[in-house]
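Input: one structure, supplied below.
Complex shown without one protein chain; remaining protein chains in place.
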Amino acid sequence: MVREKIVVKDLNLWFGENHVLKGINISIPEKAVTAVMGPSGCGKSSFLRCLNRMNDLIDTARVTGKVLIDGRNIYDDAVDVSLLRRRVGMVFQRPNPFPKSVFDNVAYGLRIHGVRNKGELRERVEEALKDANLWDEVKDRLFGSALELSGGQQQRLCIARALAVRPEIILLDEPASALDPISTAKLEELIEKLKEDYTIVIVTHNIQQAARISDYAAFLMLGELIEFGRTQEIFTAPKDKRTESYLTGRFG
Amino acid sequence: MRRFKQFVGFVVLKTSVVVGVLFLFSLIVVIALNGARVLSPGFLLEFPREGMTEGGIFPAIVGTFLLSLGAVGFALPLGVLGAIYLREYAGGGRLVRIIRTGINTLSGVPSVVFGLFGLAVFVKLFGFGVSVLSGSLTLGVLILPVIIRATEEAIEGVPREFREASYALGATKWQTVKGVVLPAALPGILTGAILGVGRAAGETAPILFTAATFYTRHLPGSPFDEVMALPYHIYALMTEGTEPEHQVPIAYGTALVLLLLVLAVNFIAIVIRYRARRARKW
Partner (left out) sequence: MRDNLVKHLLLSCASLSIVFLAGITVTLFKEGLPIFKEVSVFKFLFGRYWYPTYDPPDFGILPLILGSLWVTLGALFVAVPLGVGSAMYISELAHPKLREILKPTVELLASVPSVVYGFFGMVFLGPLVQRLFDLPVGLTCFTASIILGMMALPTVASIAEDAISAVPRELREASYALGAMKWETITKVVVPAASSGIIAAVILGFGRAVGETMTVLMVAGGAAVIPRSVFQPVRTMTATIAAEMGEAPMGSDHYHALFGIALVLFFITLGFNLLADKIIKG
């Protein structure tokens, strides 16, 4: 029996008058890759951003329902958003390293959360870069600008940056959409490795990618969760007609 | 016929640019040629002598240096913090609109009115007297809008993705501003500060009654001393002297020093902005 890391109950999201997510119920298993698929504009990125409360940054956003992580609702008033986001790391569509050195990028989150000791910083930066399969490529240029790296390296750096603060969950928002095939392959290999230690939720519009890397898959359309289950089952025997049409490329 | 009209039109437009450039050019040439004759190390490093008809302009250079640095020292922190509020914290309500109108209006106030304000408030009300401090504060108020605008522009240029990445790591707003937004906006803010120095160094009317004096035998020993300043020195030499044949050449030299200073400062600002724009990969 797999343990459920994130349990979403009756989640609704509005941007102003716009009802973006409609009554989502889903349970995301621990230490596995869950892919969220769906046509553009179906709300999959917005869903992801509900899991670390990034939608809080949008003035018009309004959320109802519950998101339980390890049984605790992250929308409780008592929850410290800063600590929540430390536990739930996020990597974005386009690589967005800060205009700082490689080292400072990875150390950024650590410093924010109060790590000041130089030795400890070094250790954890190295550890995060190794975990992100990037160490060998950047160990000689730790203090060069992160913007000098290639797109794929930048994206793995962003993952390292997220890993450095030792999260439990990693949210990936179409992380390969700006990358070439080779970089994408490296990234997928990395995700494969990371799921041993982390719970991973990845949003993707790439069906093959979802099939390749995910253990579970969710299909969203027009703000509703149409289907959720083991990836293999969803791809071989979808229960819903709309899932089937999407997977066979009839819209999207 | 249409072609001819277009030809004439283009010539007129081109002429208007040429006139402006020519004017700037002749101003620089006239001042450079005449000013260069008196320019020497002694001119820069000596005190004036013989009732301002001989000697150098050292105290005026020092005075201008102190006044403009003082002004930026006062306006930079306030302006940067204010701009951060406007760009990162304020939601764009009524208050922000009022503040923006205030900044715009402040930047349109005639410089001589700043001088009167400084006279009434800093010199008289606060009792700072005619002094470096009063002059710096007056100039600081004058360049505040310059700093705010430059900072706002710089902050606006920082991509949203940087902020998101920082928030996603659990950073608070202030941590994000301090750790990501300000470093990325630094070249723009620096440009603003430099432009502020240039502006403050060249202003005369605001220091006329708040800081400047025609002649001192000493450099200012404290912020409460009055100072000589380059722009005021030019004005005084041209209007208050009794021996124009000796004073006009000194005025030329002073004008050249001031012009070089201000142009250099602006040039540096332009270069920083240009290089920052080119180096920027985001």
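So that you can tell them apart, the chains are marked A and B in the order they are listed, and the count of residues begins at 1 in each.
FYI, a residue touches a chain if its C-beta (ideal position, glycine included) is under 8 Å from a C-beta of that chain, and two chains touch if they have at least 3 such contacts.
Treat the numbers as computed from the prediction; the structure is a model and nothing was measured.
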- prompt: What shown chains does the left-out chain touch?
  reply: B
Message: Which candidate, B:V158, B:L182, B:A251 or B:A276, sits in contact with the chain we can't see?
response: B:A251
Query: So which of B:V158, B:V180 or B:L208 would be touching the chain we can't see?
result: B:L208
Field: Chain not shown: contacting residue from B:L78, B:L186, B:L219 or B:I272
entry: B:L78
Message: For a quick check of understanding: of B:I31, B:M52 or B:A211, which residue touches the chain that isn't displayed?
response: B:I31
Statement: Out of B:L106, B:L186 or B:L219, the sole contact with the unshown chain comes from B:L106
Message: List every residue of chain B that touches the chain not included in the displayed model.
response: 2-3, 5-6, 9-10, 12-17, 19-21, 23-24, 26-27, 30-31, 34, 77-79, 81-86, 89-90, 98-99, 101-106, 108-117, 119-121, 124, 141, 144-145, 148, 172-174, 195, 198-199, 201-205, 208-209, 231-232, 234-235, 238-239, 248, 251-252, 255, 258-259, 262-263, 265-267, 270
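As a working rule, only the chains that are shown with their structure count from here on.
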Whole-Å separation of chain centres (CA-atom averages), chain A against chain B: 48
Field: Contact footprint of chain A on chain B as seen in their complex
entry: 91, 159, 161-162, 164-172, 175, 179-180, 183-184, 280-282
Query: Can you name the residues of chain A that touch chain B in the complex?
result: 52, 54, 57, 59, 81-86, 89-90, 92, 94, 96-100, 108-109, 111-113, 147, 158, 161-162, 165
